[in-house]
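Every protein chain of the complex appears in place save one, which is left out.
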Amino acid sequence: MTAALFYPLSLMVWRSFSDPELGFQHYLRLAEQPVYLRITLTTLEVSAIVTLACLLIGYPVAYAASNRGPRMRLILLATVMMPFWTSLLVRTYAFMVILGQGGPFTSLFDILAWQEPPRLIYNRFGAILGMIYVMLPFMVMTIFAVTSEIDANYRKAARSLGAGPWRAFTDVYLPQSYPGITGGVLLVFIVSIGFYVTPALLGGRKETFIAQVIQLNVQEIINWGFAAGLAVVLLIVTMTLLLVYDRLLGHESVMRPRGVGSE
Amino acid sequence: MNALSPDRQGNMAGAKSHDLKLRDLSKKYDQHGEEYAVHDMNLDVVKGEFVSFLGPSGSGKTTTLMMIAGFESLTSGDIEIDGRSIAGFPPEKRNIGMVFQNYALFPKMTVANNIGFPLKMRGISGNERTQAVERLLNLVDLPGYGHRYPRQLSGGQQQRVALARALVFGPNILLLDEPMGALDRKLREQLQMELKKLQRSLGITTIYVTHDQEEAMVLSDRIVIMDQGKVQQVGTPSEVYYQPANSFAAKFLGVANMIAGEVVRESRAGGIGKAAVAGAELHFYSANAVPKGAKVDLFLRPECIALDGHGDGADKLEGKIESAIFVGEATRVTVRLSDGTLMNVTNSNSSGFVEFAVGNDVTLSWDRGRALALTG
Partner (left out) sequence: MVSKLSLPNNRISRRKALKIGGAAAATGLLYTPAIHAASSNKVVVGTWGGTYGADQKETLFDPFTEATGIEVEIINGSAMNSAAAKRFVETGTYEWDAAGFGQIEFTVAHSNGLLEPIDYSVVSSDDKTPDTQFHDFGVSISTTSETICYRTDVFGDDGPRTWADYWDVEKYPGPRGMWKNAYTFVVFCLLADGVPYEEVYPLDLERAFAKADEIKDDVTVWWTSGSQSQDVIRSKNVVMTELWSGRAAALKKEGVPIEISYDSGVLSKGWWVIPKGAPNRENAMKLFDFIAGPKPGADFATRQLYGPTNLKSIDLIEPDLRPLMNTSPENFDKQLQYEGGDYWVENLAKVNERFLTWLVT
């Protein structure tokens, strides 16, 4: 199966060096033209913000779903999962309605007739908000998969040993949820940098992502070699991040906690 | 705070002992409901005493433990240590050591860090902490295990580490929630012995929750039998065994023979009376006064009944042998009485093996007044 995955990937890498001529011309162009670096940085930056926001919002949700009893769990998980019932495009369009002219937000401003409502769409804010909305379930479910397995007794034990509620959380609970955090962060970030639709529909001109440029080169300009080069760059960035992450936090943070008394 | 340290003779008795009082302790399942998880519980635990809460699941024993630890709130009543109420304190301020059912050793920390955790929480660091951890590791017979991780330990070892962690900071009270459930029998027996020894030498007041009556009897100075949120009886193992307060307590501990009957001669409290039972009139002993005509169950332990008949004044009953099973030190015989009651008799083989044939008639006898009359 790995071979099946690697074959098209290697074809693509090869193409970036061979289409239309053998050589590094695509990579040279990527390096020389500042626009590509800029777009890459924008993509990474926005994705990082989205990932962080999803983590800060998603962790408490996963925590509550894991620790506040079955009813709360059901409510929270259903709320988080419901967007999955509709397609990405529909969800993004929904946000266009909510954030744009004639939507609830601007209407509220009109009624209260203050000043011009701040623009929430066709800019970075809209793109980020839309992406958070789409990616949040991934973060929550990934963290939840880990935190739901953390035995409630750990924190009780910590409390009985003299740790206050906050200390019990940071010293005992949080370390055990690291694999979930890692998984969530990686998942959300990697998916975000490949995003196309949401930033295109909700963002401004500056929110042009790498994926859009790849699409341009594949379908419009039909310069597949160059598109492959862009894709390879994206791939390298992703792999580098994975390596850095792993090095920094070690395998411990990627491996799941084993059951207590599992011998 | 006093981390456990040996006195000059190497004894660990340096720590002060504390008493525990439960006063009219109650907890409702649901704040607005009427059902109680624990109802009007009163208990005075003496300094250094080992008390077990014994009962089936749902009896309220774990809930009570959790209230003492501070993980469950009280609906009414109070909990006092050395005369001071602890009910208003959060768990981390109660200075109570607790061993959980699955030990809850922090998986991401080494054994040493686990044991050192409560010291860290109390601001103790450096050499003092390292030495305390080492002392405890020696105490539970795991020297040199400090660098290992919980997942590398066996069940028995994990339990010892959990114990060490719960003791290292010199708690006032030690609480254990069915810590031996996951272990096999031989290991359990060994650990029970060790725990008992340790508790004695430390003199720490201990509450132990279990549903295993044998375990409770081995370990405890006193046993609290609980059922459906209420205390059924409090007493030493032998008190509870031979003088159960009611039929629940009688049946919960070991095998109980209960013969239904009616009082023909009343008894005073602590006195002897007579009851018509299974076609005969037999003596009974009762803790409370029992009037004539009252319905009672006569209670006898299997080992108190002889199958060869002896002496005058002994109470006797006739029956037919239904089964006889040799179990080594004794033979377990079941005998059917004329009124249909099945009696369980344990006939010791200490004076030699006696064979019993199924279907034979046999006379059951016991010392006069050995049978206890139970009205509840």
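Assorted remarks:
We just call them A and B in the order they show up, numbering each chain from 1.
The rule is short, and it goes like this: contacts are C-beta pairs under 8 Å (C-beta built on N, C-alpha and C of every residue); 3 or more make two chains touch, one makes a residue touch a chain.
Given the structure is predicted, the values throughout are model-derived calculations rather than measurements.
The undisplayed chain touches these shown chains across the complete complex, A.
When the whole complex is considered, the residue among A:20, A:69, A:118 or A:165 that touches the unshown chain is A:20. Shown as candidates are A:42, A:66 or A:192; the residue that touches the absent chain is A:42. Residues 8, 11-12, 14-15, 18-21, 33-35, 38-39, 42, 93, 96-97, 100-102, 119, 121-122, 200-201, 204-206, 208, 212-213, 216, 219-224 are the ones on chain A that touch the missing chain.
The working rule: only the chains that are shown with their structure count from here on.
Chain A makes touch with chain B in their complex at residues 151, 153-154, 156-165, 167-168, 171-172, 175-176, 252, 257-258, 260-263.
Partner chain A is touched in their complex by these residues of chain B: 69-71, 90-92, 95-98, 100-108, 117-118, 121-122, 150-151, 153-155, 158, 165-166, 169, 175, 182.
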